[in-house]
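One structure is given below, encoded as structure tokens.
Note that one protein chain of the assembly has been removed; the remaining protein chains are unaltered in position.
Take a look at chain A:
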Amino acid sequence: MQASDVRPLPVLEDTLAYLLNLLDSTDHPFEVVHDFIFDRTRSIRQDLSMQNIVDDKSIYMYEKMVKFHVISHLKLQRCGSSPNISSVHYLNMEQLTKALTSLYNLYDANRDSSTVYRNEAEFRSLYVLLHLDSNSQPMGESLSLWFHCVPHPIIRSKEMCFARSVLRFYQMGNYVRFFSTISAEASYLQYCILELYMSKVRALSLSYINNAGYKLHPYPLVHLSKLLKMKESDLEVLCNACGLETCADEMENKLLPTKQTTFCCPKEGFQSYNFMGLEQFER
């Protein structure tokens, strides 16, 4: 290996800054932009690891690269459902988890210095949010075990408490607090990870209400849509996607009749709906 094969740190930093600037470009469809940045950030990570750069500067670079993968995680989902997209999405998740693991190792390795990494709590909280479903463990270790190795101040941080609350609400099915908490406290990165769970929770709320609601009191959609932080029209679409019919009363208010036997989660998965109240994240 020659000196010319390896890029010095300042060059890597400049390259990364240039690449991430492209993220906002609207000249090309997102998949194209993502693809371009994906390959080049991976090679930056290889460079960092080859040169064994494991200090603060590496941390800041990894944080930016994880951020790229998190935003891609959300934006790729919105790119439609061509078969190519789902494999791009999968590969992105793979690199997200790799980069995140490396980032955690870097935090741990640099723990002795008196610096507190400002973003560590948020990036640690992403691990919890990636593992809300006990059935899908992208990073292999159960959450119960993972909490073992998280330093105490991080566990107590605002971002981690948020993630743990969301976990609690998700696992119980408490759709009211799930959405109100996200609306009040989620950061952009946290929102990016959470969006993919939202339709699931919304569908779950429909199944609860359909199962437990009084037959003679169909549930008003406008009220439910406010709890689920979605547009009433979107909620109607979701009901139909789950095999549920809606009706209307004399004043044309939309209602969900209960005890329908046709409830069923769509096999192709859910589309995403706008989150009312977090329009700033909808870019």
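Here is the rule we go by: a residue touches a chain if its C-beta (ideal position, glycine included) is under 8 Å from a C-beta of that chain, and two chains touch if they have at least 3 such contacts; residues count from 1.
The definition used in the following text is that contacts and distances are computed from a predicted model.
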Undisplayed chain, where the name is taken from the UniProt record, one of "Leukemia inhibitory factor receptor", "SEH1 like nucleoporin", "AP-2 complex subunit alpha" or "PCI DOMAIN-CONTAINING PROTEIN 2": "PCI DOMAIN-CONTAINING PROTEIN 2"
Among A:Asn211, A:Asn240 or A:Asn274, residue touching the chain not depicted: A:Asn211
Chain not shown: contacting residue from A:Gln51, A:Thr97, A:Asn110 or A:Asn174: A:Asn174
Residues from chain A at the interface with the omitted partner, ascending: 134, 140-145, 147-149, 152, 155, 167-168, 171-177, 205, 207-209, 211-217, 219-220, 227
